[in-house]
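Please read the structure below before turning to the comments.
Of the protein chains in this complex, one is absent; all others appear in place.
Chains: A, B and C, in written order; residue numbering restarts at 1 for each.
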Amino acid sequence: MPSEKGQRKSFKQRLVLKSNLVKETLSEFLGTFIMIVLGCGSVAQAILSRGHFGGIVTVNVGFAMAVVMAIYVTGGVSGGHINPAVSFAMCLFGRMKWYKLPFYMGAQFLGAFVGAATLFGIYYDGLMSFADGKLLIVGENATAHIFATYPAPYLSLANAFADQVMATTFLLMIVFAIFDSRNLGVPKGLEPIVIGLLIIVISSSLGLNSGCAMNPARDLSPRLFTALAGWGSDVFTAGNNFWWIPVVGPMVGAVIGGLIYVLIIEIHHPDPDAGFQTESSEDKPEKYELSVIM
Amino acid sequence: MPSEKGQRKSFKQRLVLKSNLVKETLSEFLGTFIMIVLGCGSVAQAILSRGHFGGIVTVNVGFAMAVVMAIYVTGGVSGGHINPAVSFAMCLFGRMKWYKLPFYMGAQFLGAFVGAATLFGIYYDGLMSFADGKLLIVGENATAHIFATYPAPYLSLANAFADQVMATTFLLMIVFAIFDSRNLGVPKGLEPIVIGLLIIVISSSLGLNSGCAMNPARDLSPRLFTALAGWGSDVFTAGNNFWWIPVVGPMVGAVIGGLIYVLIIEIHHPDPDAGFQTESSEDKPEKYELSVIM
Amino acid sequence: MPSEKGQRKSFKQRLVLKSNLVKETLSEFLGTFIMIVLGCGSVAQAILSRGHFGGIVTVNVGFAMAVVMAIYVTGGVSGGHINPAVSFAMCLFGRMKWYKLPFYMGAQFLGAFVGAATLFGIYYDGLMSFADGKLLIVGENATAHIFATYPAPYLSLANAFADQVMATTFLLMIVFAIFDSRNLGVPKGLEPIVIGLLIIVISSSLGLNSGCAMNPARDLSPRLFTALAGWGSDVFTAGNNFWWIPVVGPMVGAVIGGLIYVLIIEIHHPDPDAGFQTESSEDKPEKYELSVIM
Partner (left out) sequence: MPSEKGQRKSFKQRLVLKSNLVKETLSEFLGTFIMIVLGCGSVAQAILSRGHFGGIVTVNVGFAMAVVMAIYVTGGVSGGHINPAVSFAMCLFGRMKWYKLPFYMGAQFLGAFVGAATLFGIYYDGLMSFADGKLLIVGENATAHIFATYPAPYLSLANAFADQVMATTFLLMIVFAIFDSRNLGVPKGLEPIVIGLLIIVISSSLGLNSGCAMNPARDLSPRLFTALAGWGSDVFTAGNNFWWIPVVGPMVGAVIGGLIYVLIIEIHHPDPDAGFQTESSEDKPEKYELSVIM
């Protein structure tokens, strides 16, 4: 009696999504949410304990492993971008179709916002007791940098922009290598771990200038949340209107990083499948096409 | 002469357990025991040395690697739950039969109790010399938090409960992803390592409120041991009777975490083996059945 | 002309060892040498810099990774024991033939001695300038604990012995699990890494009492070296003649640890190859025989 069986299962079946795009959008939402709660949570624990239960090691390792876990949760469904700059680069280099980009980016910004709100809830008592209930942006009792990044006092806007461009350049250049099976090759299923190690080294080396956001969603959505939740609109004006740097810089850096890897390493691989010497390449329009920029 | 040989080997053979349930119960006992000795031991080393030979990094990494080792010892026999909340979620989501649950949970609570007693023995001289032989629960000479978790001074019971629910939600949600072979997939045999990294990030990000027990056996059994071993019954009343939070909270969080992963990621996988579209599913009653809650 | 070719290569060929036992002995010598230089070197860097360029994290990770590297260098040749307690347990549980034991142990003790001497040479200027050229065993300028372990002031001999027994029990119990392919299973080639993580957690949790030697060669040979090199014979009398504890304790603990794993986990595996139910077992006399103790 297939029909009866079908009926019994129908509630479950109704929950199953048919559309890949909806699945992928949900997945990116969940992944970015996880990254923000656990990643910004690592910052929160260090700041709210005034360094007693966290510091540069737990913050760098914590944020990196938050990314690792987000990729394990979402990688098989949506690729685990959890970063608009990554999604943008994937489209630009022909690894994702452009029509998906607004869905991915929307999910990432929304997931980061909900993640910031959730973290605010988890540490509500802690935040309320930290500075007598005041939610501050500067000074030794500041807590705004739990959620978004702020520049070091010495940093000019020009250097800040170069910093975010360069950091994301390294991020994408090496992410491209990690997923390039014609290079040394990371064993399948361990790519997230190597990306985590990559984030550890970048945040240990290029994190001093401005906290190394490298991700518009990771920075802008939590900043917007803090503006609404009580820190006020100064989160946008602080640091000479720094807020746009971790939004625009990573988009530029992602393109440069991908470009460097492709031009110096990838296109030179001896590979019959690379697809720009024989006609059979037309069967694989999505790979190594560089359709826009080359 | 098979019979003679059988006789010569009979002592060894008599030791071999025929019942899977007994094997699994022993295994969970041993695994939880290992986790407590090495995990709470990492806390002990940091506290008894007043931070000179341990701190947040060694505690977080130590406890996480204690879990990793416990899973390597027990994973192939009993699945390496070492946590009643995990066993409960496994039953609820059709990954373990319900009749095993009391055996698993009993072994876990007992293993944690024996582990706490063993650790007390290993550090007996250290505990006796730390505060002139006094076993204290609060103050700078407190040692009770070597064994069980206690809330931060600022924490309300409501926030404490939410904290334990949320932390365990993240734990189970990501554990489900780690073992979901239709997602990105952790290479076989490395799942314990990734779970260890997961525990590092959760305890680095959500550990400030109340130490991030996420496990009723890990918290209640050592607490009971301290009550009996000299710290007194205040270990239960401390923190506004906090003791039940790390017992009930993780059970709730485990269900929510599993549910989020199943609903947002798992049931949408395109998989002919998933089993709720064809009749052949009746051959696999234990997988992806969600028999209770859906 | 095969003969001519053979002649041209003859110098190289003469160097090639025919005897497995000689190869294995050389391998254990080299492995223990590496472990001491890099492992005790991590302690040296922390002590000689008075904590500025090393601390509990670099010491625990450094010593663990020294073991990892020693195993990668020697594992394929001699099994990478680099520890007399491990070799003893391997013989006792039928995983190595008894006649090899004195060769393995001799190589380990000798390798550790040469390693200590080499480290002394590398840090000669540092040691000479640290305490105005005085080589001290106690006090804030002590350097003897770079090479061997010493007990904490609070520790009784009984607790010290229990400590070394217990630590090595956990070491061997979990090492047996790591190499038990019928359990969860560490991927081939990654066992050294997991052993490294194991050493990190044991030294983070059970290292406070007496530094967690768990290895007679690692402790006795460097101690002997310091006695000869200028620290004097007090290195043996210090801590109420503590020196024999990390020699005897690990031997006892290794047996207990192996026994616990075999009795609680290993012998219960359902395995047609286990060899104590059919006559065919006589073909594999070296595996799972427990020939001495059972």
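Here are a few things to note about the model shown:
Basically, contacts are C-beta pairs under 8 Å (C-beta built on N, C-alpha and C of every residue); 3 or more make two chains touch, one makes a residue touch a chain.
Given the structure is predicted, the values throughout are model-derived calculations rather than measurements.
Just so you know, the chain we are not showing touches A, C across the whole complex. In the complete complex, the residue from A:I174, A:L220, A:A238 or A:V255 that touches the missing chain is A:I174.
When the full complex is taken into account, the listed residue touching the unshown chain is A:L208, out of A:L110, A:M128 or A:L208. Among C:L30, C:A148, C:M173 or C:I202, the one in contact with the hidden chain is C:L30. Against the chain not displayed here, chain A makes contact via residues 56-57, 60, 152-156, 159, 162-163, 166, 170, 173-174, 177-178, 180, 182-187, 190, 194, 197-198, 200-202, 204-209, 260-261, 263-265, 267-269, 276-277, 279, 290, 294.
Summarising the interface, chain C meets the missing chain with residues 2, 5-6, 9, 11-13, 15-17, 23, 26-27, 30, 34, 37-42, 44-45, 48-49, 52-55, 57-59, 61-62, 65-66, 68-69, 71-77, 80, 118, 121-126, 128-129, 187-193, 196.
Quick note on the criterion: only the chains that are shown with their structure count from here on.
One rotation lays the C-alpha atoms of chain A on chain B, and its angle is 90 degrees to the nearest 5.
Counting partner chains per residue, chain A has residues 57 touching two or more of them.
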